[in-house]
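Please see the structure below; I have some questions.
Selected chains only, in their assembly positions.
We just call them A and B in the order they show up, numbering each chain from 1.
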Amino acid sequence: MELSGPPYLGAAYYPEDWPLDQIDDDIALMLEAGMNVMRVGEFAWSRMEPREGEYDFEWLHLVIEKLGQAGIPTILGTPTCTPPAWLAERYPEILVMSDQGRRAGHGGRRHACPNSPVYREHCARIVTRMAEEFGHDPRVIGWQIDNELFPAGPRGCCCPVCHAKFQEAMRERFGTIEALNEAWGTHLWSQAYQDFRQLPIPRTDVRHHPSLLTAWMCFQSDSYIEFAHAQAEILHRLATQPVGTDMMPTGALNYHQMHRKLDVVQFNHYNSPENLGQAAFWMDLCRPIKEAPFWNTETSTCWNGGVTANGYKPSGFCRANSWLPIALGAEANLYWLWRAHWSGQELMHGSVISSCGRPLHIFGEVREVARGFRAAADFLNGTRVARPKVALHFSGFAWWLFEHQPMVNGFRYLDQLLDGFYRPLLQAQIGVDVIDPAASLEPYTVVCSPFLPALDEAGLRERLLPWLEAGGTWIAGPLTDIRTLDATKYRHAPYGSLEEWAGVTCRYQIPGEPQSFALRWRDRSISGGSVWYDGLEPHHAEAVATYADGPLKGLAGVTCTPVGKGQLLLLGTLPRGEEVREMVLGAGGYRAAEATPNLLVVPREGPGGRGLIVLDLGNQAGMLTLPQPATDLLTGRRHEGRIEVAPYGVMVLRY
Amino acid sequence: MELSGPPYLGAAYYPEDWPLDQIDDDIALMLEAGMNVMRVGEFAWSRMEPREGEYDFEWLHLVIEKLGQAGIPTILGTPTCTPPAWLAERYPEILVMSDQGRRAGHGGRRHACPNSPVYREHCARIVTRMAEEFGHDPRVIGWQIDNELFPAGPRGCCCPVCHAKFQEAMRERFGTIEALNEAWGTHLWSQAYQDFRQLPIPRTDVRHHPSLLTAWMCFQSDSYIEFAHAQAEILHRLATQPVGTDMMPTGALNYHQMHRKLDVVQFNHYNSPENLGQAAFWMDLCRPIKEAPFWNTETSTCWNGGVTANGYKPSGFCRANSWLPIALGAEANLYWLWRAHWSGQELMHGSVISSCGRPLHIFGEVREVARGFRAAADFLNGTRVARPKVALHFSGFAWWLFEHQPMVNGFRYLDQLLDGFYRPLLQAQIGVDVIDPAASLEPYTVVCSPFLPALDEAGLRERLLPWLEAGGTWIAGPLTDIRTLDATKYRHAPYGSLEEWAGVTCRYQIPGEPQSFALRWRDRSISGGSVWYDGLEPHHAEAVATYADGPLKGLAGVTCTPVGKGQLLLLGTLPRGEEVREMVLGAGGYRAAEATPNLLVVPREGPGGRGLIVLDLGNQAGMLTLPQPATDLLTGRRHEGRIEVAPYGVMVLRY
């Protein structure tokens, strides 16, 4: 049988924990469900190398072969997330050390140090062996490196190897300890170091310097990325298939940096009915990283779970949740997991079939999704998400900086970005690319950079002015351009460049807690700011909104400054979503369609035609006005004008 | 003066911390209060063996003698809960080790390892010496081993001795490490072990396998039981009095297993006015363990307390709380404590007299209770609680399994058992024995087994069918027969045997959180299920209730299957208390009397006559319809028909 191609609907499959003679039954059910890809191997190190240096891939060849015979290709995971017992026993120095100096132990996962040379060597060996075995197998269509890489615990790994490597990294960055002291301002509290060897691990039980904390956590992020890249180098050398690593929705690892040496963006999410919008955010982040479509490597069918089942999800959720990544640019959606575990730490997690091999109640929804993928396959494969005009910056550096220096009580970077910017645009059907500071600005008409403290990331400061002068609209602030890459303030002004660029003086700064202040807009309307308040005196700028009360009364809260053919909108505070949306629309953002806020509407275009994918994210009916007549490829029905979308409904509309 | 006999009213007495010449004053007040038993010695190791190998029992002989002269017998405690300073100093290896590797220290209690050979040896020595001194003293009427045995901390003792002993226990259980790997499914996450020596302590900071966690905690429970049995063996050899150990209300130690080698069940409880019903549950559990009446060894008079006084209890509470164990089958109720401490960790605990020797405000209630015990003594001694027709399973294994694998968010085994089954029966005056899976089913007409995951405990699976076929009604589920003794799922079906026995197929399983689904009953009434939802297809069963909405709509939620002369009621979900009660009543359970829900009504019978003990548990008046005229032995008044019971009122009604 011929191997299936995209769009892929699949699941994680763990044959290592079941009798091999069960594979045929599993495959029969997979075909019944409409699955056309399986993800295998990610935790199976102890089955691949049961004793040091003894390898057994026979079972895995069998699985891949049987799947392949049924037309189902395999995505192979490297099993390095779960070192076998013999490895932890013989080389305890590979185990992650907590900031309290305690080594982790065998029994969970993600407990090995990414910088441990011994661990690295064992990882290289098993990955090499896997690549030799499967690197040219046509039934294997891709590689997943490790699983959900992430700094463990509050400080990542704090072992002596990591400690020394961090000190060395700081020596490379600063050259002399005096330079570090100057950059971090360590003369306060007599924190100044005489030698890089004095740089401590920033333990949780010591009140440490935010510059140290930020540098340490970025180093941790770098370490995991370096760890993944080491595997990627082997796979690129020995295997032909594309390589990625399945990542969780978090800013704690830098996605952009990670994917510089990888081929396919892989993404795991377990968002709940309440925050499907957050899943959309991450997919809008995954899509622009690479030109190739991304893979949604994990999501749940009906509930998440470890030793409890974490919340039943209502009917229809599986449908909308499965289509969401496809709509936003993925070519694969895989469930976690195919068959529920019969033991272990995750035995209560939702799946496609139960541990006794029976279809779950969502089996029908899965089949419906599979049928839909097939019905719309040509359109999906022949089109891409139309490139948005609007970009929104998201920074891993900002994540760590705000984590250890939140500036205002209750400030959480991701939540503020979602609530303040992303959701207002999503709910107005305004397409957005969520981009890293290192990404090019060229494709965009409007770039939003709220809460982007360090403009010196990836040379963004230098790239902004030319882009502005060429006609871009930059919406900056609040809390933007206020920190160096060392997590310190500027000393000449509250901002690095914003006063100069915007032609304003920031007179006063006030945290937005516990009190908020009102803004009066140019149309005389009044609405509250939030989060933070910079009071601006415009010199070469226009006041777009002015404080109506409080100590900033009469100062501008939002200004607009022409820059060449472009303009800079400076936010001294975070306005309401309505105003953010109006600014974006006024500057060239556009709505994909008029629709109720619960609907996600994604324009697609390409050789396969043009059209829209429409999804309800809120388990409620929605209304959409079609810009032109279109056919729903899932039903074959023709639609025009104002149409209704059912709760958790999906439409693939080709004009 | 002759020694008193049961029913006993007494208290814990700590003469080791007071001038010995105060004993006479204490005894005078004891007699005034009506006390006729004292519990002495439980923490006094440092007074009995002030230096290693030097013993001093003179003071204790004096205490026992003086009490005896006043007619007050003594219950003697072994002091092993509180090793002296010299023991911890000289043999630090006896100290409990936390799961984080830290040894406990001198200063509290329960800080010695139950498996430590050195500690065991010192315990054996002091117990031997005590038995030699007092084992034939007629004024000593019983022994209490140690005090409130319980695994310390979240993982019990994690010292090297315990660790090695656990590994050895697993080796004995499984024979080969491969067998353990197969049984626990350790190939997931590469957890497989190559040797029993690799089995780790399940630290709290590692996400461990639930099979390991369950096995570890059951091993801890076993260790404490073995520890107690070692003392029992000495006492049985050298002393003539009955032996027990005072236990707290918890499922963390297996009561049934503990009492296999003990003579008298001893029970400590500190329940508050809000949950006297929970105290009743534990007494319904204590009673059936032995044929002999149990001893309520500790309860508070008016408030609990350590370094704070934990909550004043209203007037009358002491009365009802003191009678509760007697009503449910005890022959002794002892307060903690006689005289309030003047120092130390518990100096704020309520008592009978204050630390300066003054009666507390509840002294009058205590005397009233004592007078009542004497007035009803013949009836109490001449009757037993009438054996209930209904049994409710409670399992220590289930306790630990659910602790580490709760299955549904928020599921707490004891709370669910109380709210879902025990209280609805209690409030309908339906008598219940709470039994261990190892207990015989023969005495019962109806057996309820909700949340009993492992039917293989104590061979229950084999004993159920014959009992059913002989005419029993078994109410099983939800969450029953779903796990092996290794805390894993069955792989052939959701249940071990229930599908086969009930003649049903379980189509779907859905956790009962955050959403609940409705059931339609045979009488067309609609009510909600809870906790968990199994959707059943009846083949050889009748649908008693059918899901009215949701993904299980049309499937049965409750079925009834005839089995020989008996029947199996399978609960796929937890119905409301009303329906549970109706099922029990429909199957042969009976109400001791018609009464308002706040009343506990306990039928008694025996050579001493027949009658009822009635108690209000809710501090409110209640109404009771007497099945036949009766005399209240506490007042001498004759009652018939519908009568009122005062708030926290007690009546001992002999027909």
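Quick note on the criterion: a contact is a pair of C-beta atoms (placed from the backbone, for glycine too) under 8 Å apart; a residue touches a chain by one contact, two chains touch by 3 or more.
Note that the coordinates shown come from a computational prediction; the quantities given were computed from them, not determined experimentally.
Here 2 copies sit in place, and the number of copies making up the whole complex of this structure is 3.
Just so we're on the same page, only the chains that are shown with their structure count from here on.
Contact residues on subunit B toward subunit A in their complex (touch as defined above): 100-101, 184-194, 198, 200-203, 205-212, 404-409, 411, 486-494, 507-515, 535, 550-552. The residues of subunit A lying in touch with subunit B in their complex are 14, 16-17, 43-47, 50-51, 79, 82-86, 89, 98, 102, 104-109, 111, 303, 306-312, 314-315, 341-348, 354-356, 358, 360-362.
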